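The complex appears here minus one protein chain, its other protein chains still in place.
All chains are identified by letter, namely A and B, in their written order; residue positions are counted from 1 within each chain.
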Amino acid sequence: MTKVEQQKQPFNPLLAVLAALAALFFVFPLIGMITGAPWGNVLSVITSKSSLDALQLSLIASLSSTALALLFGFPLAWLLARGQFRGKVLLRGLVTLPMVLPPVVGGIALLLAYGRRGIIGEPMDKAFGISLPFTLAGVIVAESFVAMPFFVITAESGLRSMNRRLEDAARSLGARRLTVFRRVTLPLIWPSLAAGLVLTWARALGEFGATITFAGNLPGKTQTMPLAIYISQSSGKTDEAIALSLILVLVSLVVMIFRRQSSGAGAG
Amino acid sequence: MLEADIQLRLGKFSLDAAFTVAPGEVLALLGPNGSGKSTTLQALTGLLPLAAGRIVLDGTVLDDPAQRTRVAPEQRPIALMFQSYLLFPHLSALENVAFGLRARGTGKKTARQKAADALARVGLEDQAPKKPGAMSGGQQQRVAMARALVTDPKLLLLDEPLAALDVSTKSDVRRLLRATLRQSSAANILVTHDLLDAVALGDRMIVIQDGQIVQTGTPAAVTARPRSKYVADLTGVNLLRGTGRGTAVDLDGGGELICAGPVTGPTFAVIAPAEVSVHRQEPDGAAGNLWRGPVGDIELMGDRVRVRVEGTPAITAEVAPSAVDELKLDEGGELWASVNPAAVTVYPP
Partner (left out) sequence: MRENVPPSGRNGSGGVVSRSSRLRGPRRHIRILAATGAAVLGVALAACSSSSSSPAASGASSAGSASAGGSASAAGTIHGTVVVFAATSLTEAFNKIGAQFEAAHPGVTVKFNYNGSSSLATSINQGAPADVFASAAPKNMETVTSAGNASGTPQDFATNTGEIMVEKGNPKNIKTVSDLANPAIKVVVCAPAVPCGAVATAIFKNAGVTVKPVSEEQNVGGVVTKVTLGEADAGIVYVTDVKANEGKATGVAIPADQNDTTEYPIAELKAAPNPSAAAAFISYVLGTQGQQVLASFGFQPPK
C-alpha cells in the first residue's frame, strides 16, 4: 500500500478552543495532584509496609488477571471472530457485559455465582473446601471479570481485521497450520493483542468496586492499591491517599506512553 | 502432468470440469464471473474437497473421494500467484520468497540464499530487504512470482495475476511471465478474463461457464470459432445459433440468414461486425441478407464505432466514426442491416 499524504488542516479557532478546553479538563486534576502532594513525606508513605503490601498485591493480582485474560480470552476471541454458530451475538454480549456493568454490580454478581453460597461457589466449597472471597484468588477473579472483556474485544477486532487470505497463501506455500499461526497470523494481529493486554492490565490494576465487594478488604491479603487509597481517603488520611495515587498515576502514564510508542499512531 | 476431474457442489453451484495439463504447458482458463474458475483453483489447491472425480499430479493422487484419499493443501506441490499478490506485509521481499522453502523445512540460511537468487531472476535483487508496502504493483507481482516458483512446484496456478496492474506494467510483467513459464517444467494453469493474456501466454485454452466447460482448444481455434456468447463478446463477433437447411439458417431467435456453404442441423453462425453494412434507406441490389431494426447502443471502440441494430436477429455492425454523422445515428430511428452470405461463417456446435 502506498502512503496517503495527509493534507494539513486549515486552522479552525473553534476547534482549537474546544480542544484546549478538553485538554485542560484532563490536565488540571494531574496538576492538582502534583501540587497537592505531600512531597515532604511522600517517600515514607510510599515505603510504609501497608503501601508496599498494597502495591505488591496490586501488581501480582493485575498481572495474573492479564495472564488469565490472554489464556482464556484469546480462544474466546478466536471463536467470536472465526466461529460460525448460532448465539454468537448473545455470547459476545455476555462477554462484554462486565464492561458496562458498574463494578460493584459485578462484585455482587460474582458473589452470587462464586461466593460461598453461590451457585458454583457452594458446591466448590462443599466438595473441595475452596472458597474464593477474602483471598488473593478472589481478587484475581474480580479483576479478571472486569478486565478480560477488554482483551477479548480488542483481540477479536484484530482477528477480524486481518486478511485471512494471507493464511490461505501461507498454506498454499506449504505451511502447516501451526506455522501459519506462528509466522503469519500472530505477527499480523500482534499490535491488537498488545494493545488489548495493556488495556486489560490497566483496567485490572485500577479495579475497585468488584474487588472490595467480592474479595473484601484486608491489608496484606486483599487490599490492593485502589482499596488502600480509598480507605486512606475515607478515613481522612488524604496525604497517604494522594501519595499512593501518585504511584498509580505514574504507572499508568508510563504504560500509556509505552503503548503509544510500540503500536504506533492509529492502533487500538 | 496434471489430470483433473473436478466435480463438486458449492451451495447451489455445481462444478464439473475435466482436463489435463502437461508439464511445461500453460492452460488458460477463461470464463465470466461466477463461472467456476476460482472454485476450480480451490479444488486443485485443496481448500475445497471434491464430491466426486479425481485429481492426480505427476502420478500422485491428491484427491479421490471414492478412495477417501485427500492430501492437505500444505502438502501439495502446488504454488499460487494471486491477483492481489497476497504477499506477507510484515515480511521483507526476501522473507516472503523464502517463506515456502522454510515452511517446507529448508534451513533459514539456505532458504534465504535461494530466495535471493529467485529475486535476482525476476530482476529485484536490490529490493530484497524492502517490505511489500514499499513496492509498486509490478514489483509486488514479480516478488509473488519468485515466491511461487522458488519452491519448484509441480503445478503453478496463476489467478488473474495481471488484473491489478496498469496497462504498461501489465505488458512488462506479461513478457516476464511468458519467459519464466517457458523455462519451468511445471504444469501451469492461468485463470484470466483477459483474452490477450490467454492468447499471449496460453498453449491451450478452456472456456468455462456455469460450472461447465463449453469450449476447449488452442486460443486461435477457440477465438476463430466461438461457441458461447462469452467468447463471442470477448472476440467481438456476432454469434447466432440456429438450424441449417441448405444455404439458409433458421435462427433460434427468429429470422433467417443466407450463408454460403451447405449446412444442416443445429449450427452456429458467426458474423464479424465489420461485415455488417448499415443504411438509413433500403439499399437496392443488396445481395443476401437484409433486414431492419431500431438503432440500439452505440459504442466507440478505438477508432471504430459499433452500432447495435435491434432487428430480428439483433446484430452489431462496425462503422467508421464519420458514419455516425452521415447516418445521424444518434437520432435513433431505424437502420437497415445487410450482410453478404459469404461473410456468414457456420460451424457445428
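Keep this in mind: a residue touches a chain if its C-beta (ideal position, glycine included) is under 8 Å from a C-beta of that chain, and two chains touch if they have at least 3 such contacts.
Keep in mind that what you see is a predicted model, and the values were worked out from it rather than measured.
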| item | value |
| --- | --- |
| Of B:Val173, B:Leu234, B:Leu257 or B:Val344, the one touching the omitted chain in the full complex | B:Leu234 |
| Interface with the undisplayed chain - residues on chain A | 1, 4, 6, 9, 12, 15, 17-19, 21-22, 25, 111, 115-117, 133-134, 216-219, 221-222, 231, 233-236, 238 |
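Here is the rule we use: only the chains that are shown with their structure count from here on.
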| item | value |
| --- | --- |
| Separation of mean Cα positions, chain B and chain A [Å, integer] | 54 |
| Of chain A, residues touching chain B in the complex | 1-2, 163, 165-166, 168-177, 179, 183-184, 187-188 |
| Chain A-facing residues of chain B, complex | 45, 47, 73-75, 78-80, 82, 84, 86, 88-90, 99-100, 103-104, 133, 147, 151 |
